[in-house]
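Subset of chains shown; positions unchanged.
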Amino acid sequence: MNQTSELIIAGFGGQGILFAGKVLAYGGMLAAKEVSWLPSYGPEMRGGTANCHVIVSDAPVSSPIITNPTLLIAMNKPSLDKFEDALVPGGMVFVDSTLIDRQVKRSDVRVHYIPATQLAQDMNAPKLANMIMLGKLIAEADMLTYDEVKTGLGKSVPSSKQDLLALNLKAINAGYGYKA
Amino acid sequence: MAIVFERPKSLSDVTLHYCPGCTHGIIHRLIAEVIDELDIEGKTIGVAPVGCSVFAYNYFNCDMQEAAHGRAPAVATGIKRADPGNIVFTYQGDGDLAAIGTAETVHAAARSENITVIFVNNAIYGMTGGQMAPTSLVGQVTQTSPYGRKTETQGYPLKVCETLATIQGTAYAERVSVDDVKNIKKAKAAIKKAFENQLAGRGFSIVEVLSTCPTNWGLSPVEALGWLRENMMPHYPLGIYKDITKEEKK
Amino acid sequence: MAKVTFLEDRCKGCELCTTVCPKKIVVMSKHRMNAKGFHPAEVLEMDKCIGCAFCATICPDAVITVEK
Amino acid sequence: MSDKVLMKGNEAIAEAAMRAGCRHFFGYPITPQTELAAYMAKKMPKVGGLFLQAESEVAAINMVYGAAGAGVRVMTSSSSPGISLKQEGISYIAGADLPCLIVNIVRGGPGLGGIQPAQSDYFQATRGGGHGDYRLIVLAPSSVQEMVDLTYLAFDLGDKYRMPVMIIGDGMLGQMMEPVVFDDTKGGGTGEKAWATTGTRMARKRNIINSLYITPEELEKLVWEREKKYDTVRAAEVRFEQYAAGDAEYIIAAYGTTARIAKNAIDTLRREGYKVGLIRPITLWPFPNEAFSRAAKTAKAFLTVEMSTGQMVEDVRLSVDGKVPVHFYGRTGGMVPSPAEIIEKIKSIAGGDK
């Protein structure tokens, strides 16, 4: 069977949820994999919750909607509440422990707690908690390699904003190297 | 101590969904205050538009109808003609009233429909994410005028009050603003007058309210008030453009 | 003697009220957050309030009640 | 019962509507529904009713929305291009569960087309020319008397099910005169509409007329509930006429004007020994599926005759569901089929087989 990663990234609007997903989708695409990226949209686009579904697979993607993710990045509590139960058994969840004060209840999934928002603030880049989570994701999960994501990032950031690129990469590195 | 200011009764007791600092909220409250003061909640029917104020039907305690985009004056006509004893008002954005609803607006005025129109001009399409409105200013950057509104292809901003004032059926047209306390008080007086006109059977009354859209203007709420004053007011001068009660007196 | 009360959970932290108070006593709470996640407006020096209701007049969310 | 009078179809609808308690008409001029509006303009003021010529069909249908929401019996009338313009409004009316009457005196299309009789708006009427899952009750009279009777019925059904009702005619039905009788025991008006925006009088919770449901779960629930209502209508309100259909081997499906012509053809064919009959849908929606599927058990073939390139024939096919062949004969663009054409078609289908 084919290798398929189905990731939901979820959090507040403004946390860069959609962008993080895009980086992964680009990374997958440039690594010659099949990918899809699906945002939640709706009346609550401004403020409120945001999530996106990213699929990276060796085989063509059927539905871009993920019902049971293999991977979950939860960047606030409502998101964890909403998606925890949907994770496949054996799936993996990444929790921003700065913003989520509870533990994951399921025992059949692997859990990584990262105080990403705190780390980002420490780096003086409060908006880059998303990249820190991404770094941890690629370190732990078998979705994409560090290099693949780096390439994806390069494509996702306009060439006019190279300083941004460096900063994002720094955050990815921070997450990649983070040990609880 | 006595209460000198509180939430008006006819404004329902829920949180408005508007963005922080969006002046739609002020205008809602002013209408509710006027309905309270005139004691007409029980016979008032409001018409909500399609626009950020689409949920206005949740915010007033009187009966409400939700109209199709731009058609509020036609819907209001239907309601008013069904029972002319009732008081009918529409609440409409600039896309709603001055773009897709142009014909309905002009002809409600021409018929001198005995209704009250509250027209919220924020120079943008708020709800759909910041597209150019008929009232967007020349040079204004929006999602659909990313290089600034250009007169060659996108024309000139419409001045609704000035135009409606040329129509015989318009009883009253005034432009107000809610950018500061003084103007808010004037705005309320205008809204009140527009309802009183209806009670007196004087015909079509419109109050154009200059309003902010901090979100799509990309400004903080406080900055947005400044932008309104500095950019909108010069192009859209406040004042009364038509008032048949004044003409009557003459 | 005048008093303003905030229906704090309705406050969206827009700061409009702070710009109109003649006494400059309406300020944004730096540390408190309401249920919606906003830093609400508040009056610390209530004794300076003259009950002009300017703050309430400009508040888009009908957060403020004024007594005098 | 009033006296028998000779009346044009268009005027008969107007008179019947007023007798059914309709005091609000909003419309925009268009041929060939002209006489309907002209009649209203003349008569409404006499009974304290309102005839209002709107600035457009779009405005008219939205005025209807407003007045229907305010609880009165209200109608509009137009013809094909004007009805197309009303589609958004009709979808809103259906989405807000409001009753009203919409009359379409169909003309040849597409585009500006012509002004002669046609039936080429069948799809639009029965499948919803507007967006979303919704239905209209669609009534298709084939005589002036039926225009009267179905107008009463339209208001009653609309109020009963809180949904828009369409009467679909054509210029021929609209302009011809036949004797009619108005049944004054019917009509007279509006029952209690507790949901209407009549002003709370501070005596009840506010009413809201609306079709916006931003949460998909909520919207879906509502749409399925409405679909259940539609099922009730499908079960209770199907109407059709059978003409010489009992022993018929060949069944003509036709409505409105073409049904009358088909009857002429059937009379001739019967005289010649052909066992031909007619099933005439009176409700185009709900469509008389069962009448057709029942007939399919004994008939050898069906022939659908329409003034279109073939629209209702799909409903006949769906009803017959492959059991026997369903043929089609159509004229369009304002041309009316003659009995001779139908006779020839039936004969060619029957072969020598009488």
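Going by the order they are written in, the chains are A, B, C and D; count residues from 1 in each one.
The rule is simple: a residue touches a chain if its C-beta (ideal position, glycine included) is under 8 Å from a C-beta of that chain, and two chains touch if they have at least 3 such contacts.
Quick caveat, the model's predicted, so the values are computed rather than measured.
Since only one instance of every chain type is displayed, give the whole complex's chain counts in label form.
A x2, B x2, C x2, D x2
Just so it is clear, only the chains that are shown with their structure count from here on.
How far is the middle of subunit B from the middle of subunit D, if each middle is the mean of its Cα atoms, in Å?
It comes to 39 Å between the two C-alpha centres.
Nearest whole angstrom, what separates the Cα centre of subunit C from the Cα centre of subunit D?
That pair's centroid distance is 60 Å.
Hunt down the residues of subunit A that sit against at least two other chains at once, touch-wise.
Within subunit A, no residue touches at least two other chains.
Indicate the residues of subunit D shared as contacts by at least two other chains.
Touching at least two other chains: none.
Of all residues in subunit D, which touch subunit B in the complex?
Counting only subunit D, the residues touching subunit B are 24, 26, 50, 52, 54-56, 58-60, 62-72, 74, 88-89, 92, 96, 197-203, 206-212.
Spell out the residues on subunit C that touch subunit B in their complex, using ranges where they run on.
Going through subunit C, the ones touching subunit B are 1-3, 7, 10, 12-16, 19-20, 36, 38, 51, 53-54, 56-62, 64-68.
Which residues, counting only subunit B, touch subunit C once they are in their complex?
1-8, 11, 15-16, 18-26, 29, 178, 180-181, 184-185, 214, 220-222, 225
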